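With one protein chain held back, the other chains of the complex are shown just where they sit.
Take a look at chain A:
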Amino acid sequence: MAVISTQGVEKIYNPGKIPVKALKGVSLEIAEGEFTAIVGPSGSGKTTLLNIIGGLDRPTAGYVEVGGVDISGLSDNQLIDFRKDHIGFVFQAYNLIPVLTARENVAFVMLLQHRSAQERNARAESLLAAVGLSDKMDKRPAELSGGQQQRVAVARALASKPSFILADEPTANLDSASTANLLDIMYRLNQEEHITFVFSTHDQRVIDRAKRVVTLVDGKIDRDEVRG
């Protein structure tokens, strides 16, 4: 069953002045449990596509369904709640709230979901353990390395029990060891917990780990290959 389904998605920035056609009809289905990389040259529309799938931006034309819900029909506030409950985000950098500890950052989304303190704590701890940060739970982001921060971000993205995780170039700011480490964690979560991951990347080593690679060129899907 598809958790994400897009039909002829187009995106034009600056429709009034000098229009930029960032997406020119993208139709894509992503099933539960996928581990999919969106790749392509700079400016090909990867970020734009992820933002639209994640309900952060609205398409100019076309149709987006997430978990069976047509998100174009949601109001701004409903979209925020939808994101909170159904989508986990990992951004390129500065994902975390600087004034909260790793544990509080992970618990924060669950707080927004009105989960009990007990559940928040238990889940934050087990998620941080899962990304290998049991010993850094009470550190603030500034006290963590870039790789550790991204691992906290993955834990946070998982905290709300989302349908899938969207990650826009999650390793772009990491050295190769941290990149490998983060990828191991994502891969393991995908294998063992069947968490669906959709991520964009430029990094060939990351691309090599993906089970499906969707290549965008100039706002269109150029290739879509599934690996054994």
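The criterion applied here is as follows: contacts are C-beta pairs under 8 Å (C-beta built on N, C-alpha and C of every residue); 3 or more make two chains touch, one makes a residue touch a chain; residues count from 1.
Here is the rule we use: contacts and distances are computed from a predicted model.
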Problem - Name per UniProt, for the chain absent here [options: "Phenylacetate-CoA oxygenase subunit PaaB", "ABC transporter permease", "Xanthine dehydrogenase family protein subunit M" or "NADH-quinone oxidoreductase subunit I"] - result: "ABC transporter permease"
Completion exercise
Given A:24, A:84 or A:139, the residue that touches the chain left out of view is A:84
Practice task
Taking the full complex into account, find the residue in A:97, A:122 or A:226 that is in contact with the omitted chain.
Solution key: A:97
Problem - Sites on chain A contacted by the missing partner chain, in the whole complex - result: 51, 54, 56-57, 77, 80-81, 83-85, 89, 91, 94-95, 97-100, 108-109, 111-112, 156-157, 160
